[in-house]
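Note that one protein chain of the assembly has been removed; the remaining protein chains are unaltered in position.
Labels A and B are assigned to the chains in the order they are written; within every chain, residues are numbered from 1.
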Amino acid sequence: MIETLIFQGLTGLSQGMFLWLISSGLTLVFGILGVLNFAQGSFYMLGAFVGYSVLKFTGNFWLATLFAPVIVGIFAFFLERFLLKPAYKLDESYQLLLTFGFALVLENLAKLIWGSGYIASPRVPGLNGFVMLFNRPFPTYYIFIIAMGFLTVAVLWYFLKFTWPGRILRAASTNQEMAAALGVNVSMLYSLVFGLGAILSALGGILATPITVTSSGVGDTIIIKAFLVIVIGGLGSLKGAFVASLIVGLIESYGVIFMPFFEMAMIYIIVIFILLFKPSGLFPENV
Amino acid sequence: MKAVFDPFESFEKFLVIVIILGYFVAGFFAHKFLSFILIKAMVLSIFAMGYSILFARTGYLSFGHAAFFAVSAYSAGLFVLHIKNSMLLALVVALLFTLVVSAIIGFLSLLRSKIYFAMLTLAFGMGIYTIIWEWESLTGGDDGLIGINRSSLFGSISLVPINHYYFFALVLLILTAISIYFIVYSPLGLILNGIKENETRMRYAGFSPKIYSFLAFVISGLFAGVAGYIDVFLENSASPVMAHWSESALPIFAVLLGGIESFSGPMVGALLLTLLITFLQTVSSEWKLWYGLIFIVVILGLRGGIVGFVKSKLKGRGGEQ
Partner (left out) sequence: MNSKEPILKVDKLFKSFGDLKAVNGVNLEIYEGGIVSIIGPNGAGKSTLVNILTGFLFPDSGHIYFYGERIERKSIQYRVRKGLNRSFQINSLFNGMTVKENILLGLLYWELPLGRLLTNRLPKALEEKVLEIIESVNMTDKMNIEVDKLSHGEQRLIEITLSIVKPPKLLFLDEPTSGLSPDERNMIMDKIRSIAETGTTVVLIEHNMDVVFSLAKRIVVLNRGSVIADGEPSSIRGNEEVKKIYLGEDLTVA
């Protein structure tokens, strides 16, 4: 029994890492730009599809993992510059609507380019084996995902805390005018952050392809879970996003053994509970 | 925006009456396909007019109203399939279910700020979608419900022929327009506008804005229910897609296209949008892509909507005289 619990726990952690990659993007973009980006799930989906194409073209998963996020990031950079920027002077609702429109277009664009079927990458060479944990084989790839998740946390944390651009970002999240006064090109900063958010999500998308089948509708599923993560963790807090991602990942994975078919319902129940009794989320306030 | 003392009130009323008269006249001449399309337009009009009570008045943006549309469609369908083949009772049951579901989702989604509201309505709405999808024994899952046939009203008025059903839908459209008119041009409409403009000040004026937002949410949910009810008997089937978030874009799009700040906007927008979608569907298999792109263009470029555009032209001319 205890082995099963640990085994499911690790599975849950790896699922939580995918949620973290998308909800960290959501949090960064909201924290700096003040825009809740509905298309964050679409970037995840694009990461998977673009990566899949790169993989088919080069035959190398690592090249796909490198290029897919970069390509999606550049795309998002220009999307922000040309289509989102004009909306900053508008009401918050219109910004929301616009990203909602992006999601609508991107999902159907993906259908047009890649068809409406499913894709799945082959197992990754070198990571397709198993590690023995408590006498049970645990897929190496899951360990890799967990490690990647922690790696992105560490890199983001280091970047925000100790590097000059990171400090500018934190300054901009609390006080835009101050950042502008420091001579920061706020407009460029916004585009870069939007791109960075997309990179994180797209990374999640491509990393998921060897273990799950992906369709153009995957953006919906993942963005909804990410929203639930944000409601649990509190909007604007990276720490909250991380902890809540792991919580949701674990609930899903334990839910499968304790309440099969109802794991999603479990997440909703927790969300309702938090809404009623801890209305500001687990980690309110700032990054 | 100026609800109670709008100088264009009579222009708005005139526009709505003209459209309704148009539907009425068309009902005598339209062949089967056109009738179908026009009923679709009426369905969307009702959906959008109700939705505007929430979105255009209070400023709360819901991405989950497709779920209420679907809840109504499914409960009406299940009622006539399994319990009693009565369209009138089905309407009552459908609205009752919609009321309960929208009250629960509205209450939970309004517990936090506007930005959370958008996320929560999407999440809860898609929760309904998942339930419909997964609960196969009841809802038919992926396949949906089929064979939901029209019957007659009060035992004598048959709604089976589409041109009969057309006028039934038109009656519901007229009732909706009257209800919405009374809400928009009443103190309640002004209060909802006040919430959109300055929620904090509303508190300092003594109001509990959340109660009124909740009221607006449930009202808009109920009209989504009316729309879903008409639709399910038009299509003779219900499918999970009805509850999908992308369907929630329809009333938003209609409201924006017609003009968010006007009473007649949703009706104008719904008619145009239905015709636009029909056109796109016939010329391109990728119509949803075009639809999305036009959606983005409208948000960025045409914020007063078509009615707003016409009004500003009229206003300009009035100034010159």
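Just so we're on the same page, a contact is a pair of C-beta atoms (placed from the backbone, for glycine too) under 8 Å apart; a residue touches a chain by one contact, two chains touch by 3 or more.
Please read these numbers as outputs of a predicted model, since none were measured by experiment.
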| item | value |
| --- | --- |
| Visible chains that the absent chain touches, using the contact criterion stated earlier | B |
| Chain not shown: contacting residue from B:Gly194, B:Pro251, B:Gly292 or B:Gly305 | B:Gly194 |
| Which of B:Tyr185, B:Tyr229 or B:Phe295 contacts the chain that the document leaves out | B:Tyr185 |
| Residue among B:Leu138, B:Ala205, B:Val283 or B:Leu314 that touches the chain left out of view | B:Ala205 |
| For chain B, the residues touching the chain missing from this view | 1-5, 182-183, 185-188, 190-191, 193-194, 197-198, 200-208 |
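Here, only the chains that are shown with their structure count from here on.
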| item | value |
| --- | --- |
| Distance from the mean Cα position of chain B to that of chain A, given in whole angstrom | 33 |
| Chain A-facing residues of chain B, complex | 55, 59, 61, 63, 108, 111-112, 114-116, 118-120, 122-124, 126-127, 130, 134, 244-246, 249, 252, 256, 286, 288-289, 291-293, 295-296, 299-300, 303 |
| Interfacial residue positions of chain A with respect to chain B in the complex | 30, 36, 38, 83, 86-87, 90-94, 96-98, 100-102, 104-105, 107-109, 111-112, 220, 223-224, 227-228, 230-231, 235, 261, 264, 268, 271-272, 275-276, 279-280 |
